[in-house]
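A single protein chain has been omitted; all remaining protein chains appear in their positions.
Moving on, here comes subunit A:
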């Protein structure tokens, strides 16, 4: 995601400027910078997402958008946590300064897990794909779409003391969805179908060799989400036309 050129990181918001724990830049997208830090106590690891001001935007507009987006992301995360969907919890935020601090999710991304897996472990992969579908299904069941589903936006969190297994390259663990910057609350089948379609396309391009496994994702999705039938039917339409409509004029 980040460009090759190094841009200066934005000034850190207040509670973190005095932190003794060094901040590590994890990634820099178009919208936000993500740091690893600690929150309140030095032993509570946290992910800090900062939305730096955009100098080309009118300052009034910039503040309005930052506020809306910080709040929208935090609200979606809070809703998911309340409804029992595995997401990082919100620890703190400031819409004035444009940051959200979230629980740090241990483990690797699903992308890394799939790439680094033991190729012989067909069953493990199958199970992982089902759990991925299950996570998306539970998300959709509570009326939330993610907006940017990819295997890099899913973490594989080691469960209980089986943590070592996760480290060792196994495919066990709980799926935790992250990066809700484009998420929204919706009741529309179309939005859910597009969400799945985006995942399908991203999965195909990131893991071409495992593309045939996407059916397992949909299986897991159906188990976890009662309203899946309509969404999957709609997915057929979306597949036919692509995410984009045909152009007029």
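We adopt the following convention: contacts are C-beta pairs under 8 Å (C-beta built on N, C-alpha and C of every residue); 3 or more make two chains touch, one makes a residue touch a chain; residues count from 1.
Quick note on the criterion: contacts and distances are computed from a predicted model.
Per its UniProt entry, the chain excluded from the display bears the name "N(6)-L-threonylcarbamoyladenine synthase", taken from "N(6)-L-threonylcarbamoyladenine synthase", "E2 ubiquitin-conjugating enzyme", "Phospholipid/glycerol acyltransferase domain-containing protein" or "ER membrane protein complex subunit 1". From the set A:36, A:54, A:75 or A:157, the residue in touch with the chain omitted from the display is A:54, counting the whole complex. Where subunit A meets the omitted chain, the residues involved are 1-7, 29-31, 54-58, 60-61, 64-65, 147-148, 182, 244-249.
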